[in-house]
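Only one protein chain is missing; all other protein chains are in place.
Should a chain be cited, it is by its letter among A, B and C, assigned in written order, with residues numbered from 1 in that chain.
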Amino acid sequence: MARMTMIESIRSAMHVAMDRDEKVVVFGEDVGYFGGVFRCTQGLQQTFGKNRCFDAPINESGIVGAAIGMAAYGLRPCVEIQFADYVYPAYDQIVSEAARLRYRSNGDFTAPITIRMPTGGGIFGGQTHSQSPEALFTHVSGLKVVVPSNPRDAKGLLIAAIEDDDPVIFLEPKRLYNGPFDGHHDKPVTPWSKHELGEVDEGHFTVPLGKAVTRREGSQVTILAYGTMVHVAEAAVAETGIDGEIVDLRTLLPLDLDAIVASVRKTGRCVVVHEATLTSGYGAELAALVQEHCFYSLEAPVQRVAGWDTPYPHAQEWDYFPGPRRVAEALTTVMEDV
Amino acid sequence: MARMTMIESIRSAMHVAMDRDEKVVVFGEDVGYFGGVFRCTQGLQQTFGKNRCFDAPINESGIVGAAIGMAAYGLRPCVEIQFADYVYPAYDQIVSEAARLRYRSNGDFTAPITIRMPTGGGIFGGQTHSQSPEALFTHVSGLKVVVPSNPRDAKGLLIAAIEDDDPVIFLEPKRLYNGPFDGHHDKPVTPWSKHELGEVDEGHFTVPLGKAVTRREGSQVTILAYGTMVHVAEAAVAETGIDGEIVDLRTLLPLDLDAIVASVRKTGRCVVVHEATLTSGYGAELAALVQEHCFYSLEAPVQRVAGWDTPYPHAQEWDYFPGPRRVAEALTTVMEDV
Amino acid sequence: MTTDPAHTSPLSLTVPEPEFRPGDKPDYSTTPIPRAGTVRRPEVDEDPEQFRELAYTIIRVLNRKGEAVGPWAGLVDDEMALTGLKDMMKVRAFDARMLMAQRQGKTSFYMQCLGEEAIACAFEKALRPGDMNFPTYRQQGLLISGGYPIVDMMNQIYSNERDPLNGRQLPIMYSSKEHGFFSISGNLGTQYPQAVGWAMASAISGDTKVAAGWIGDGSTAESDFHAALVFASTYKAPVVLNIVNNQWAISTFQGIAKGGSGTFAARGHGFGIPALRVDGNDYLAVYAVAKWAVERARRNLGPTVVEYVTYRVGGHSTSDDPAAYRPKEESDVWPLGDPIERLKNYLVGRGLWSEDRHTQYKAEVEAEILAAQKEAEEHGTLHAGGKPSVRDMFEGVYKEMPPHLRRQRQRAGV
Partner (left out) sequence: MTTDPAHTSPLSLTVPEPEFRPGDKPDYSTTPIPRAGTVRRPEVDEDPEQFRELAYTIIRVLNRKGEAVGPWAGLVDDEMALTGLKDMMKVRAFDARMLMAQRQGKTSFYMQCLGEEAIACAFEKALRPGDMNFPTYRQQGLLISGGYPIVDMMNQIYSNERDPLNGRQLPIMYSSKEHGFFSISGNLGTQYPQAVGWAMASAISGDTKVAAGWIGDGSTAESDFHAALVFASTYKAPVVLNIVNNQWAISTFQGIAKGGSGTFAARGHGFGIPALRVDGNDYLAVYAVAKWAVERARRNLGPTVVEYVTYRVGGHSTSDDPAAYRPKEESDVWPLGDPIERLKNYLVGRGLWSEDRHTQYKAEVEAEILAAQKEAEEHGTLHAGGKPSVRDMFEGVYKEMPPHLRRQRQRAGV
């Protein structure tokens, strides 16, 4: 066991995966010599050589396209998109190719690739360094979509993703890289070294894809969250005193519906939170599922708290970000509705 | 007034728009001399010259990128993506550029472009000629998303889209091009010439963006549909005898929420249907909104009928397509739940 | 900014047009075609800058008299030439049959490669087992000349109960790892960077296998073409990047994709990738160039771009009628002739073949195709007979079916 930031645990995951399986290769923009703009791949080229960790040209479609070809050959590429906001040039390769290859070839060819990308706001990155595009992937059959909320999960999920035989979109909430940010941007963030989930096994372990975890047991309302919003939800619960049960989804696709249904049937109320824009966000799917599967247990409409339906603004970052106050409001609303 | 197929009415819309405003230009793959693989632009080059209607290289990103540049100059490009399945290479230009230009430049530059694309299945087109990607656009702030269900609306909505000062994604259900297909693939389709909505004004008119229309009044259940599914819903209502109120959304973004809420508050039940895959489809947003805004009127959970969460298969097309039987089942289920 | 008031005349847009449209009488008699045997053959390890001109000419082996001449001749022995002819005839017979089957409503869609048979048939012979093609929908010749069972191709086309792809894919979108044939994508260009990635993987693994990417003239305009060339150039991937220039992209003539560039092959130069342009209707030339490029890849010398000059004689697909956009006679007067006729003349000239043998073999191969068709149809056609299971529709989206698909399958009642 060691204390790790989320950057370190992600790096450790790739290190472990590369060490165990020489088919694992890592590449992307600036990930080779320099080790990535967030330093997640630091040292990998030095340890495993330029053959297995290298810089890529700035062409996201090429990065994913080449990774698909490599995977079809038999490797297991784990590639980095420098920011989730820059994944769109690769969208065709992801949606039309990686996601469909197994199906269309009836298993003759497969694309076991992992596509890592820093996601989310909170670093004054403006509209092109803050996006949360998970819902653009959850609509795509054939993909798995993962969003960790802490170093321990990040490592276990990333190893699981690399070892998984299907393509995985791995979204890393960049605001969590160094500590469990709870949305109180004006307060200093506790480092991961002070957090239980910053204690991470140095060796090989996995956190299974498709399994949610309850971060906090509660009786009054279920809060469905992932990534940064797990910590924001914790703050909101603490501040409102409402006894919320916080379910950290971890994997959005495939979803752990059983865990969700069990919790909402118990609490009778549900708030869904994410940072991505509201309309057609993943919260829509969650709300739709909850109302379908828990209709007769629900005592109030499912509330969604999300980013506004605008690009992510620079100056108004904290007005855009769905922080503890907005989650608290939703919790209060959902409790009022009786 | 003239009898028009949906192909003819779409062509007529472009003709009228080009005639009234020389800033309207039309281009795309095979749209020039030949007039498009579905013949929607037939004759436009002959009438307006190669300067205003021309063939484009097979590069969807270039088509949309060039259109954005043209729009920034002051033109109003209306471009065709040959099939909605091929829009992904242009996704970055649409999401990162067209959708955000007005906002990020504070109105200094805008992108009044219309991006037309045939969508949906039912023609044995397999997984690359059948997709319904609307939900990948409804999540994007700054876009408008339109799906007509008949020739008259198609013309009015397309003219409105071209005249609109924001970028519009215009999805044309290709299975409706020649007649109001209701999902009964084994029965001959009535041509539009026999359908009231195939009667279309030859001149200029618009159908406003953002306004739904009630295709059938009903008391027992609200069916939210668009495109092909409007006709499938009609068949399902006819066949079950359930008194469904069919709301044809026409514009998905911005959505006519008022019309939806009014209807569901009246009927107390709701079925949402679309052809796109279920998970994170636009139906999720609709279900989420309905449960939020009509919670206390709902007597049963909102049911979603949609394409399965698989690529669109070739041989099993009619097992994949959410036809009248599946809609009927959902209607029955939603009526049972009391 | 200067406020130079000098008058400038108005700008205007250039929109390239093909030479001939329906109604015109196509005439290529003045189109310069290099004579067979006149283009030099560099060593595979020669500095690419030294043979840039090969991207602007046409490498040809078979001359008008049906003789093999020049430095690119002599690589195809008689046995291979005979096999080549038979392969091409089989492809043509297969295409004709399947086109007919589609017209008869036995399937939804078909795409032939009429007039382009030499390219895939000859290229395949330059590869070794284990190498991988990333083909487009017009390289059925790779499978047929590689010995993939005709009946399995038909099963796929019919989406029947024996379809190796379980009815999931559009007709002709084959996949066969065993035969070095990557799953065809309906999306243009996407497979090009994948071919480069596959080749990079071979290099990373210290393997000896090479990859071949395939793309059409129209599709070179796609952005993934660039992605592929950038990656191939940077990592010196062992890949042959084939461009099949059959003059048309559905209704759009090659000039819209090519623009002001001399040739498609020349696109390679901007990346330092050597580029060869070859007569795609000359089996001997195609093989010689393919062999050269494959050897270059295999010897770790990096990628090669090869442009095959040919002509799409048929419609783009069964959904297309080219009479709407080009003169009907254009294919007849197209100056590079028919690949089967040309190789036949060569073999006849060498005394290895005859008109009679040709007629006889044609009948044989048609019978073989017909027999295969009968066999395939016993397992169903798209709308009749044996079908892939509906239950299968939910399989293979993921390696293991996740709960939501299980629920959906249940709901579908299968």
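Things worth noting here:
Definition applied: a residue touches a chain if its C-beta (ideal position, glycine included) is under 8 Å from a C-beta of that chain, and two chains touch if they have at least 3 such contacts.
Quick caveat, the model's predicted, so the values are computed rather than measured.
In the full complex, the chain left out of view touches A, B, C. Touching the missing chain, out of B:R11, B:R39 or B:R104, is residue B:R104.
From the options B:S12, B:T41, B:S61 or B:T114, the residue with contact to the chain not on display is B:S61.
When you scan B:D166, B:D182, B:E234 or B:D248 for touch with the missing chain, the hit is B:D166.
Among C:K86, C:K177, C:R298 or C:H379, only C:R298 touches the chain left out of the display. On the side of subunit C, the interface with the absent chain consists of residues 1-4, 8-16, 49, 124-129, 131, 146, 180, 200, 202-204, 206-210, 221, 223-227, 230, 232-236, 238, 255-262, 266-273, 298-300, 302, using the contact rule stated above.
Of the residues in subunit A, those that touch the hidden partner chain are 29-30, 32-34, 37, 50-51, 54-59, 61-62, 85-86, 88-89, 124-129, 278-279, 308-311, 313-316, 319-320. By the touch criterion stated above, the residues of subunit B touching the omitted chain are 25, 51-52, 56-57, 59, 61-62, 65-70, 72-75, 77, 89, 92-93, 96-97, 101-110, 141-142, 144, 165-166, 210, 254-255, 257-258.
To be clear about the criterion, only the chains that are shown with their structure count from here on.
With respect to subunit A, maximal separation of chain centres occurs for C (centres as means of Cα atoms).
Annotation: 31 Å between the Cα-based centres of subunit A and subunit B.
Across the assembly, subunit A contributes 61, 89, 92, 96, 103-104, 141-142 as residues in contact with two or more other chains. Of all residues in subunit C, those touching 2 or more other chains are 166, 168-169, 173, 185, 187, 223-224, 397, 404, listed in ascending order.
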